[in-house]
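Excluded from the complex is one protein chain; the other protein chains are retained at their positions.
Then we have subunit A:
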């Protein structure tokens, strides 16, 4: 078996706070190959964004990172020097952020900012960088691309800015692209377009894509793999088909009941909710993090929770099948 492009084992992120250490991310494992799309789903505050920033080594200094392994194409990211990281960032791994309105520098033109991404990493002329910028703006569906180069971010709409951000991330043809809720700040009408675009470009350029979202409808359409995150842990990971057809963790099932899925949700049936709130992660975190909201919780849930694996499908629950059959099944 060939080495995956990105491989993460036991990633932990701790944030020291006044009232103790906040264990924001605990024991994340996943692998990603070229051309694959991994969707990380979960509630706000579950550690999705932190995880993606940790991969880029863009976390603030106050956050402590620990990992058994975090490799990108053979390079160990945890021990890479700052200059090694700079050579990777933007060139081989790129990131698209949640906030297109504030993620572009207001003082420079779109053209300058696009060209910068290429000029930082490749020995090309300004003209070549400009040509590449035009090419990519066209690729991300921006009309009159050439005239956009001299415009400033404040002259563009949110949707256009996010397209510019995508084009910027693609300037050096990265092997990995991380998109952190790229459509949250956009109009609903634009969201689908942007995600479709990202997915298609990933396929076309054989890029690995990590898409962070809480839109399960999107996940169903674009993901190869899904990682479900809850309160800093990956509670379930697996191929998209398994996650949607045979969700094993009670949280995943809860999430899926919260959204209407074509062909899976009965007409007129009530959509589900997950009662309760995410527990505090300050101080010791023991047992299953979901037990306070889980309908099947028993005393044993306070103890160690085994990671159950069946091929590429894995989940964390004390019940061998996550009590899948005791719940009213989703119509499959």
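Quick note on the criterion: contacts are C-beta pairs under 8 Å (C-beta built on N, C-alpha and C of every residue); 3 or more make two chains touch, one makes a residue touch a chain; residues count from 1.
Going forward, contacts and distances are computed from a predicted model.
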Can you work out the missing subunit's protein name as recorded in UniProt? Choose among "Phosphoribosylformylglycinamidine synthase subunit PurS", "ATPase", "Hydrogenase-4 component F homolog" or "Peptide/nickel transport system permease protein". "Peptide/nickel transport system permease protein"
In the whole complex, not just what's shown, which of A:95, A:166 or A:186 touches the removed chain? A:95
Of the residues A:9, A:34, A:65 or A:86, which one touches the chain left out of the display? A:86
Which listed residue, A:142, A:168 or A:243, touches the chain dropped from view? A:168
Since one chain has been left out of the picture, which residues of subunit A touch it in the full complex? 56, 58, 83, 86-91, 94-95, 97, 99, 102-107, 109, 116-117, 120-121, 152, 154, 165, 168
